[in-house]
Each structure stands twice: as structure tokens, then as C-alpha cells.
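One chain of protein is taken out of this complex; the other chains stay put.
Showing chain A:
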Amino acid sequence: MTTLEIKNLQVSVETDDAAKEILRGVDLTIRSGETHAIMGPNGSGKSTLAYAIAGHPKYTVTGGEVLLDGENVLEMGVDERAQAGLFLAMQYPVEVPGVTVSNFLRTAKTAIDGEAPKLRTWVKDVKGAMEALKMDASFAERNVNEGFSGGEKKRHEILQLELLQPKIAILDETDSGLDVDALKIVSEGVNRVKENTGLGVMLITHYTRILRYIQPDFVHVFVNGRVAESGGSDLAERLEEEGYDRFLTAAV
């Protein structure tokens, strides 16, 4: 049982002239097995929340706490956060020229587990996970994200989720850019991991369509750098019908 606690988190980003405040006190607790959908307008700070938790150097935490089973995540390096069990599926996964997917996955797995995976089972695991995500075997020898289509990049993120087996995953718009088939395949991947490992999920999205495949236990409306309202899955339906107007006027 793992708990990720985000308490009154305040984050600013370095801009050319000054630091710009983006997160203004985020409170959120995610436990193993739970799925929290985060929905909110463009620019409300959803990716900032995801990056700040993962430790991206561009974002400065100016207040609040992030605890993973009581451990202070904010004191950990980016790699240590991943080793502690956090995973971020990025909205825009990064290309790494000259580094093959297979080398990358093996290096990451070794780093997370603290030892190299057993060769035979590892090769089988990678192959199996790739098949389940309908990724052609040739992706293993391609360079990380280089020349991948938008949808292929997202599948590759979920492939890592399956293989690295984190405790808590943040999925930042993993659904955007996916066609219906790919959305189903990716959602099934996430559900498989949830079932097998009891993964806790923070699922950032603009659309309810992914929530038909990945059932959220909680839905949070994210506006202007904080959680404006929380509810059950019915809240998502309401948001899709009504939009965010109600919250935006309230925020002014």
C-alpha cells in the first residue's frame, strides 16, 4: 500500500524576466489502486504539477510538500523519485538520438531494481509487453522516440509503465493524439498494470473518452493552479457538457 500526498504545493517556473507562479496550493492524495482523473483548461498547470512531482529542474517548488509513504519526495533527485516508485508518462516524450529502446529499457530497469534483470525472462517480458501494446518488434532497435508518431510515443510510455512497475504513475494526456483503437490498447495496458501491481494513477486528461476505459475513482477539476472541485466520475460527464466556465468565473 503506497500513498502519495501532495500538500499545499506551490510551484513557479523560471521565465526570462521573472519567476511566474503557476501552482497555488495543490492538495491531493493518491493511494495504491486508486485512479484520480485531473481535468482542467489549457494552461491551468496540470503538466506543471506532473513535472514538479517528477522533479523537472525548470520548476521551482516555493511551498508545500510531496510525500511518498511519508518520505519527502522534494528532497530526492529525479532518478531517486523514479527509484522510489514514481513514474511520469509525459505529454511530449523526448527523443534521445542514438539510444535504442531496448538499451534504454534495460538500463532503466536495472536502475529501478538496483540489479540487471535476468536476461531470459527480461527478453520475454519486453516482447510480451510490446505485443500486448501492438508495438512492432522492430521498435526495440529504434532510437528512443526518434521518428515515432504521436501515438507510438504514447504506447512507448505505457510500455515503460508495464516494465518498470512503479507504485504511482502520473499520465499526462496519454490519451491525446490517440485514435480509438490505440486508446483502447493503451487503456488496457494501464488497466493491466493496475490489476497486476495495484498501481495508483493520476490521469491528466481533457476528455472523458479515456475515462470510459480507465474508470476513475475521483475526478478533480484543476483551475488556475489548484484543485477547484473534486467528485466522482459523474463530475467528468458534467465537465464535458458544461465546460469550465463555472469555475473560471469563480476564479476571477
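We take it that contacts are C-beta pairs under 8 Å (C-beta built on N, C-alpha and C of every residue); 3 or more make two chains touch, one makes a residue touch a chain; residues count from 1.
Keep this in mind: contacts and distances are computed from a predicted model.
Asker: UniProt protein name for the omitted subunit, picking from "M48 family metallopeptidase", "Fe-S cluster assembly protein SufD", "ABC-type branched-chain amino acid transport system, ATPase component" or "Succinate dehydrogenase"?
Answerer: "Fe-S cluster assembly protein SufD"
Asker: Sort through A:13, A:61 or A:111 and give me the one touching the missing partner chain.
Answerer: Residue touching the chain left out of view: A:111.
Asker: For the chain left off this view, which of A:78, A:116 or A:137 is in contact with it?
Answerer: From the options A:78, A:116 or A:137, the contact with the absent chain belongs to A:78.
Asker: Which of A:94, A:119 or A:180 touches the chain that is not shown?
Answerer: In the full complex, the listed residue that touches the missing chain is A:94.
Asker: Which candidate, A:39, A:129 or A:164, sits in contact with the chain we can't see?
Answerer: Hidden-chain contact among the options goes to A:164.
Asker: Name, in rising order, the residues on chain A that touch the hidden chain in the full complex.
Answerer: 54-57, 77-79, 81-83, 87-88, 90, 93-99, 103-104, 107-108, 111-112, 143-144, 146, 160, 164
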